[in-house]
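Every protein chain except one is present and positioned as in the full complex.
Labels run A, B and C following the written order; every chain starts at residue 1.
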Amino acid sequence: MTEPLKPVYLEDKLNEVRGDGHLSYRSSSLPTWCPGCGYFSVAEGVAMAFNRLKVPSKDAVIVSGIGCASRFPFFMETYGFHTLHGRTLPVATGVKVANDKLTVVAVGGDGDAFAIGGGHIPHAARRNVDITYLVFDNGIYGLTKGQTSPTSVQGFVTPSTPYESHDRPLNPLMMLLSYGASWVGQAYAGQPHHLTDMIAGAIAHRGFSYLHILSPCVTFDKTEMTYANLNVRVRDLPADHDPTDRMAALEQATRTGTPALGLFYREDRPTLADGMADIAMRATAGIPAKGKKARG
Amino acid sequence: MIVTVTLNPSLDLTYGLEESALGEVEVHRARTASVEASGKGVNVSLTLHRAGTPTVAVLLLAGRTGVEIGNGPGQTPLARLRKDYDAVLLSTGSMAAVKLPLKEGEGRDDPTSIKGVEYGLNFLMELHRGEKKKVGKRVAVVGAGFTALDCARVAKRLGAEEVTIHIRTAEEYIPVTKDEIFEAKREGIRIKGLRTPVELLVDENGALHGVEFAQNRLGGWRDNGRRQAIAIEGSEFTEPCDTLLIAIGQRTINDYLDVKLELDRWGSVKAAEGGKTSVDGVFAAGDFVSGPTTIISAIGNGRHVANGIDHWLMGRQRRRQMVRIEPVEGPLRERAFDFIESQHMPTATLAKRAGKLTCEVETGYSEELAGTESKRCYLCNLKYQIDVDNCIYCRACIEVAPKNCIKLVEGVEIREDGTYGELQETRQWDEVGAIWIDNNECIRCGACFMVCPTKCISITRNEFVTQDL
Amino acid sequence: MGEAIHNVIIGNGSAGNGAAATLRERDPDCRITIITMGSLPFYNRYDLPRVFRGCYDWREILVHPLSYYDDQNITLRRNSRVTDVDGRKRTITFAHNETMHYDRLLVCAGGQGYLPEELSDYRGLMNGFNSFEAAITTYKALPAGGSMIMLGGDMIGLDLARTLIDTGYKVLLLTNEYTFWPHRIADDEREGFINALKHMGIEVIDGVHPVAVEEGIAGKPARRVVLDGGGEILGDVVMPSYGLVPTAEFMLGSGVDIERGMLVDPMLHTTDENIWAAGDVCQIWSAEDNTYRFYYGWNNVRLMGEVAARNVTGANETFKGLDDERLRIDKNGHLASPFWEY
Partner (left out) sequence: MNRKGTDIQFAIIGSAGDGTIAAGDILKRAMARLGYKVIAFDIYPAEIRGFGKCISRVRITTEQAYSLKRHSDVLISLDDSYAIPHVGEVRDYGAVIYESSPVARLAEGGHITAHIKPSQLPYGVQVRGISERATASARSRNIVVLGYLAGLYGIDPKAFREIIAAKFRTKAQAVTDQNTAAFDAGFETGKAVFKLDDIVLGPPLHNKEAEKTTMMTGNGAVVRGCIDAGLDTFFGYPITPATTILERLAAELPKHGGRVLQTEDEISAIAATIGAGYAGARSATATSGPGLALMAEMLGLSVMGEVPSVVFVSQRGGPSTGLPTKTEQSDLNLAVFGGAGDAQRIVLAPTNVDGCYRTAGKAFEMAEQYQTPVVVLLDLYLSNRYETVVLPDKNPFSRNLDKQMADGGAGYMRFADSDDHISPRAIPGQEGGMHTVTGLEHNQLGKPSDLPENHEAMNAKRHLKLEAALRHPDFTICKRFGDEGPVDVGVLGWGSTFGEILEAMFAAQDEGIRCSAMKVVMLSPLPKDQIAAFMDDCGTVLLPELNYEGQLANLVSGALGRPVTKLTRSTGSPMQVEEILAEIRRLAQARAA
């Protein structure tokens, strides 16, 4: 016989939620995403993570591009910059370069990140600019009503690929691992607690952190990246996975059929700000350049 | 001589039906009823007896029948019962008609002394016992309960041309169902409000020919939730009639009690929690305590008092009521059930009813109708609840909700008794402490359960259970 | 500056509109809202028989021009059924789930045609005449020169009946105690009045009772009224005409007293200090008669609305019903009733 269930009291829960304090990171406007959208889970996760890390609202900047995901800053009581399609990372880099004290979180969808914005990612990663990049991957263009995206499955039939898409999906995790991102992880909107932990980990990391978030579009994708499918497919990274082993991380990233959740890879190396500080120190102190001289 | 010994005897209650038509869903009326001692040994003795063989049955007896309680000769007084038994339960109901208070005139002491005037309770009981009852052409009924309506409808069937129910307040405030009033009206009965009988008008032959009423105005609300009516002085008027049936209430009979029990202002025995009266070891239950109610509440009260007696006898509480919460796998209702109209109880046509006392008015649900009607049950014991810890606030549940049943909540009103009142809703995102299912509005359609992306909606069955301690 | 006082009138008939006009006269600044279940602005129900004289457009029977509501700053809420009034919170709840606050409430919800319970199963086979829509529907159901079976024959129905006779239709009237409602007819007067009906051209059928209404047999008139004796009467339309009963169910939870109608004192005040009632919906205490009574007819109803409105705005006026309420036969042998005059 199962243990009898205990009643849950609303007022206790309300006190708990209110006392916890993450509500202060929400703006007053209700998110306009479709009901059921995975992005709600991310929004809640970011608020929880900020709260956990005690990031002051005034020091948090959320930069986004264009797309459903990029509506995100409007729903947060932080600084926000809703920029242009695909230009999230350059703008976020600018913000961070200008003021290293800010906690900068760049957000965007799969189209914003890997189609129009794809050219910017390697550079942000190799620079190791200390920002967090959250990509909400729903495998579709939601804001323009459901066209195929760079992470859509091959053969996806959408209004812009009515006879199926020929292009293979990208493997964002392998890309980021190859680009030299210093923190690479994956989470799933259907597992809100784990998602929150991962967001907090990404923000806490010093350097360019990339969190790939599997997040169903309930309106335009009823067959592929659905909660029902992902609930079955996702798995945890093996318990013995070593996040400092890039080859192991790459190997895990190849298994796209059963996406692993967790921290794939992490390394500590100087950030862009570190590099710039070093240069500034040398320039002001008159210390000569220490690198390889191109002209010998 | 054969002696049988029966250690677990019983009483067989036998009801005889007109024909064995069980299985079909219809109302069966018992034609005969008998009570016989039974149990294996007893049965053997009975058969032997019928076969002419002398026999004695020896059995253990716990109860007694045929004992007349009272203070008269040959009766057993309550004091005696108290001495013989540890506990005595009084549950003798409300079987006396309340006397009609009249201001003046003939019949003030006993209205039934006038020809054509009867108490409705007696009228119905006598009829039930098979007496031939007669009514006049114009029948007036005073009273506002089911008895009054029964009297009126019976009077109509007995051939009265005009039957009017006179009530003190108004139709809207009387304690009978709307269906009952509707059916009575269909049968041609009228209801007239705001009037209190003050005098009976008697002709030279001592027969009733009218009732004088006072015009009432409505007063405040009484403790029992009924409206008060206040007669207006000097507003008297007359309604002609030749039969008056008085059905203004029933009361308990407790003059058989030789033990002095504390009574309330209506003359009923006062009973505390668990049916305890003011005298130790004497308990009371049902209509005997509460005045006339319904069978359902009487049985409920009986069960409650039984526990009280047990508690008293054993000196400790051996059972208690608890709420049991258990998980339910999925929704047990469908949205389509909500569109099933209330199934009207099929009734006999007016022509069939007219003039017949034996025609069952409500003919009962067919199996199909009963099944349909039962689908309308909202399964109120199922509770839908959102696990706030796993909710991502995506509002998918609100989107599919067919009612205003799932809400963005910032607070909740807690009433004095600890129950929830209104949920305080908000559209301010930073105020939304929880998305919550308002179980007052929930129709348990399961739509939210099916759609939740994080499966954070649970369904539990919440029931009162009696648990042995 | 505080918010303007919100006076809410439930009912869009003579009483409600008389009250609205009076309120506006006496208080130019207050908010006035008229609530009605109907779809149309105020028209006179008494005008409805005109449908049989060629008036098919509702705009022709409106009492006020449509600009009236803007000019008078009166909000008219149509298609709005009140389900609940909370006298304590001073709120009104509509069937469409909206809640409205009022400062003072004047209930002029009128009455609805009474259909005896024993005929309630046949409602779908009978026509009504209490709204423009019902009137047009009845008009369309009656073929030229067709016949209407009228049950009862209250004064509203008889008004229609005389128009029908005038315009070439036949009327078969099954009389009963509701005939001539709301006039009280002494037994000895009755025959005279019945004869007057016959004189008008109405075919009067006295002393039988309908027990059922059924569809006509193909090729015959559309309706059959089955009589208690077993006979039947054929006609194209059956119309119950059993007088009015007050429309007051929605006030049950409000805290005001209700018997058949809303109980009011001679100043039309209910038992709630912020609620008044006027028109067919209320039963007024009559000190002379020592009882509550109804007052009917356009003149009474309109006057009640005005009196109630004056009392809402601070007056202490007693409503006195019009004296002459008797049914008469004029010198031409025609029925004459104050109920028909407006």
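Everything below uses one rule, namely that a contact is a pair of C-beta atoms (placed from the backbone, for glycine too) under 8 Å apart; a residue touches a chain by one contact, two chains touch by 3 or more.
All values derive from a computational prediction rather than experimental measurement.
Student: Could you tell me which displayed chains border the chain that was left out of the figure?
Tutor: If we consider the entire complex, the absent chain touches A, B, C.
Student: Consider the whole complex, including the chain that is not shown, and state which of A:Q147, A:S209 or A:Q252 touches that chain.
Tutor: A:Q147
Student: Just to verify: which one of A:P73, A:G86 or A:G108 makes contact with the chain not shown?
Tutor: A:G86
Student: Which of these touches the unseen chain: C:E133, C:E177, C:E191 or C:E249?
Tutor: Spelled out, the listed residue whose C-beta touches the missing chain is C:E133.
Student: Of the residues listed, B:E334, B:E367, B:E413 or B:E463, which one is in contact with the missing chain?
Tutor: B:E334
Student: Contact with the hidden chain only, please: which chain B residues?
Tutor: Those residues of chain B that touch the unshown chain are 334-336, 338-339, 399, 401-404.
Student: Extract the touching residues of chain C with respect to the undisplayed chain.
Tutor: Within chain C, the residues that touch the unshown chain are 39-41, 58-59, 66, 68-69, 75-80, 94-101, 132-133, 136-137.
Student: Need a quick check: the contact residues on chain A for the chain that isn't drawn.
Tutor: Contact residues on chain A toward the absent chain are 30-35, 66, 68, 71, 82, 84-86, 111, 114-116, 118, 141-145, 147-148, 150, 159-163, 165, 219-220.
By our rule, only the chains that are shown with their structure count from here on.
Student: Max contacts between which two chains?
Tutor: Of all chain pairs, the one joined by the most C-beta contacts is A-B.
Student: Using mean C-alpha positions as chain centres, tell me how far chain A is from chain B in Å, no decimals.
Tutor: Averaging C-alpha atoms per chain gives centres 65 Å apart.
Student: Could you put a whole-Å number on the gap between the CA centroids of chain B and chain C?
Tutor: Those two chain centres are 40 Å apart.
Student: Multi-chain contacts in chain A: which residues touch at least two other chains?
Tutor: Residue numbers touching two or more other chains: none in chain A.
Student: Which residues of chain C touch chain B in their complex?
Tutor: Those in contact with chain B are residues 97, 116-118, 120, 211, 252, 257-260, 263, 271, 285, 290-292.
Student: Taking the touch rule as given, give the residues of chain B at its contact with chain C in the complex, in rising order.
Tutor: Spelled out, the residues of chain B in touch with chain C are 169-172, 182, 185-188, 193-194, 215, 217-218, 232, 234-235, 237, 350-351, 404.
Student: Which residues of chain B touch chain A once you look at their complex with the stated criterion?
Tutor: So the residues of chain B touching chain A come out as 323-327, 385, 387-390, 392-399, 408-412, 414, 420, 423, 427-434, 436, 451, 453-454, 460.
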